[in-house]
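Left out: one protein chain. Kept in place: all the others.
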Amino acid sequence: MTKLEINSAEEMQKLGASLAKTAKPHDLLLLNGDLGAGKTTLTQGLGRTLGVHRPVKSPTFTIVREYREAKLPLFHMDFYRLENDDLSSIDLDGYLAEPGLVVIEWPQLVMTDLPDEYLQLTITRVDDSWDSTKRVVELNAHGERNEEWVKDALTEYEK
Amino acid sequence: MSEKKDIRILAYESSCDETSTAVIRNGREIESLIVATQIKSHQRFGGVVPEVASRHHIEVVSQITKEALNEANCGWKDIDAIAVTYGPGLVGALLIGVSAAKAASMATGIPLIGVDHIMGHIMAAQLKDEIEYPALALQVSGGHTEIVLLKDPVHFEIIGDTRDDAAGEAYDKIGRVLGVNYPAGKTIDAWAHEGKDTFNFPRAMMEDDDYDFSFSGLKSAFINTCHHADQIHEKLNKYDLAASFQAAVIDVLANKTIRAIKQYKPKTFIMGGGVAANHGLRDRMSAEIAKLPKADQPKVILPDIKLCGDNAAMIGAAAYNLYNDNQFADLTLNADPSLELPYAKSMLN
């Protein structure tokens, strides 16, 4: 496990950008963190770097937002509203089968339905003030590919 | 002398938790509108459960097709087009309407029209009054917060958008913190009228000179205020919390929209979407527009409250414009959960 201190929204976006630059087709990124932790901010940095020119917005309402125009097609999902529902109406397998990057916010409820290999980021607030942008990001790689991904992404981030 | 033939459209809407059919004449007159709502079902779970929504849609779709035709006193031979919402929304839910509309089109030979749900919300205004173009729409709902420029009845462009959460989504999320039953918007609106703006929540991006919004900071500020009070065992006034939250949302929406009106000088201003039913927002927008110099005041169309939520009538209204523009779909029409109206050039970076 690797821990990273993030001090601003810009740094969060930069982390997203670093993950994007080093991502490969079929990668799966899970984002944990409370409301307002910065999951969407990170994905925005990621989308920008992948060449998404439209705004990358919260996918909470429609559960999935597709950015097929990206260099690596980006599928941004948010299972906040899924409650304890199963995944049958989302066709997650279909997205995972595509040569793109799947990013899932609030993956807790669907963990048993996910593949064994993924990169999980857990974002936590460091202090209590609402406008603080200080965060700690934990990166947990599951599987060889994801260990490599973390290594490459962190090298990119330190540049 | 031959009169111009009436155009009747049978429309379907099933993008979230209402299954709806309607027959609309000439894009303006509601001949029938059936809405089967699932709200009671999803209240059990505190929010819309997508699989449950899809299961409910398929239960009623053929039945409410017949009801819409019967209530409009017409048969298939009187229908000129079949319209359906194909996105954005929950993919499993959308697919029921799309499959039903395509099957109906195949079985009857009546042409098919695919409608963007957001275009539909905006066109709820057309059911109330004639829209003069160019028009400007503030489209606020659970999934969208957009300022849309309507060049004509079928060419729409997003000139302002949320950078993160939609306004309606923020209502639902803070509603959860306050323990308000889903959907939270109506209750928060009512509470806001009982309270005062005492918390001074942030008005994000209000002074920026674009037309974009951000509600995620407001949501965080709200949640943190509540958590902090919990920690020190302080009880906050829920009416003031609601009033403060709503004031922050409305300030930003009104401020940016008025600026867009000044810049684009539309002939008509429209509000659309579920949050367009919010009394605070309706009153404020009307008041702000009344403050503009007479010559700069667009005609204001606020759709009927009952047509702000999801319904097939608005889909039929939008479809009429697409019909006149010869925009038909074929049998490969598919649901597109992340469908978006085109962005204005200024919105692409």
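Letters are used for the chains, namely A and B, taken in the order the chains are written, and counting of residues starts over at 1 for each.
To be clear about the criterion, a contact is a pair of C-beta atoms (placed from the backbone, for glycine too) under 8 Å apart; a residue touches a chain by one contact, two chains touch by 3 or more.
By definition in this document, contacts and distances are computed from a predicted model.
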Open item on the list: Just to verify: the chain that's not displayed, which of "NADH dehydrogenase subunit L", "Glycoprotein endopeptidase", "Extracellular solute-binding protein" or "Sugar ABC transporter permease" does UniProt list as its protein name?
Closed with: "Glycoprotein endopeptidase"
- [ ] Quick one: say which of B:41, B:237 or B:255 touches the chain that got left out.
- [x] B:41
Task: Selected from B:8, B:102 or B:219 as touching the chain missing from the view - done: B:102
TODO: Considering the whole complex rather than only what is displayed, give the residues of chain B touching the chain that is not shown.
DONE: 19, 34-38, 40-41, 44-45, 49, 51-52, 54-56, 58-66, 76, 91-92, 95-96, 98-100, 102-104, 106-108, 331-335
Task: Contact footprint on chain A, counting only the chain that is left out - done: 83-86, 88-89, 91, 94, 97, 112-113
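Just so we're on the same page, only the chains that are shown with their structure count from here on.
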TODO: Provide the C-alpha centroid distance between chain A and chain B, rounded to the nearest whole angstrom.
DONE: 28
Task: In the complex, chain B residues that touch chain A - done: 45-52, 54, 88-93, 142-144, 161-166, 168-169, 173, 202, 212, 216-217, 219-221, 223-225, 227-228, 337-338, 340, 343, 347-349
Task: Interfacial residue positions of chain A with respect to chain B in the complex - done: 35-36, 40-41, 44, 48, 53-55, 57-66, 81-86, 88-91, 128-131
